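See structure below.
Only one protein chain is missing; all other protein chains are in place.
And then chain A:
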Amino acid sequence: MIEFILLVNRQGKVRLTRWYTTTSQKERAKITRQIVSQITHRGSKLCNVLEWQDKKIIYRKYASLYFIAGVSGYENELSILEALHHFVESLDKYFGNVCELDLIYNFHKAYFVLDEVFLGGVLLETSANVMEKKLEAQERMMDAAKAGLIDS
């Protein structure tokens, strides 16, 4: 299963993180630092899987952002790659041509998308169209619930 999902930019700034295992914040920071330093040094032609300790780190780079999944066990690496791509597509549909700034200023919304795509370390919704509809419905619901609580 996926143990954690990380979004970092080229400078190593974390843009989104979600951990599905019990790890202390200190440990998380350490792992993040180590992984990011390894991945940002890899060339673009190299393969997107990195064996790191007992885990596999599967990542993909979109523009200046790295989408990283830490996976344990005998998982299908190609499938995780496709799932990351699926997540990026979902973000893209939701924000409309997503860029790093969208994720910085609307990080809570990015989290909502993330939690619709991945749940408890596994892929939840496999269809991009269904996903779009679900997210739209949630937006409407938020509006109905007088979503002025977070300025947007």
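Criterion: contacts are C-beta pairs under 8 Å (C-beta built on N, C-alpha and C of every residue); 3 or more make two chains touch, one makes a residue touch a chain; residues count from 1.
Basically, contacts and distances are computed from a predicted model.
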{"item": "From \"AP-1 complex subunit gamma\", \"Tetratricopeptide repeat protein 8\", \"Ras-related protein Rab-20\" or \"Transforming growth factor beta receptor associated protein 1\", the hidden chain's UniProt protein name", "value": "\"AP-1 complex subunit gamma\""}
{"item": "Residues belonging to chain A that touch the chain removed from view", "value": "1, 14-25, 29, 42-43, 45-51, 76-79, 81-83, 85-86, 104-105, 107-108, 111-112, 115-116, 119-127, 130, 134, 137-138, 141-142, 144-147, 149-151"}
